[in-house]
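Only one protein chain is missing from this complex, and each of the others stays in its spot.
For chain A:
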Amino acid sequence: MKKVKVYVTLRESVLDPQGSAVMGALHSMNYNEVKDVRIGKFLELQIEESDRDLDVLVKEMCEKLLTNTVIEDYRYDVEEAVTK
């Protein structure tokens, strides 16, 4: 079993109003060092090993459903899943 962590963020060219609102809040709390905040999504997938290539599989899922590539970028990490 693999644990795949997928990070989805709005593309750089897309305005992130949620991120801007949070940055405004941080500034009002005197954290003026913060120069940008982007809010995204984090998805954790547990994927069983199969004869299908994991990278191909994850990319397919990301581009078909998990992200909208018109507005979003994604990246992912693969880890060994710890089974209980």
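Everything that follows uses one rule, which is that a contact is a pair of C-beta atoms (placed from the backbone, for glycine too) under 8 Å apart; a residue touches a chain by one contact, two chains touch by 3 or more; residues count from 1.
By our rule, contacts and distances are computed from a predicted model.
S.K.: Which of the following names does UniProt give to the chain that is not shown: "Universal stress protein", "Branched-chain amino acid ABC transporter permease", "Extracellular solute-binding protein" or "Phosphoribosylformylglycinamidine synthase subunit PurQ"?
M.R.: UniProt protein name of the non-displayed chain: "Phosphoribosylformylglycinamidine synthase subunit PurQ".
S.K.: What is the set of chain A residues that contact the non-displayed chain in the whole complex?
M.R.: That gives, for chain A, the contact residues 10, 13-15, 17-18, 21, 65-66, 68, 70-71.
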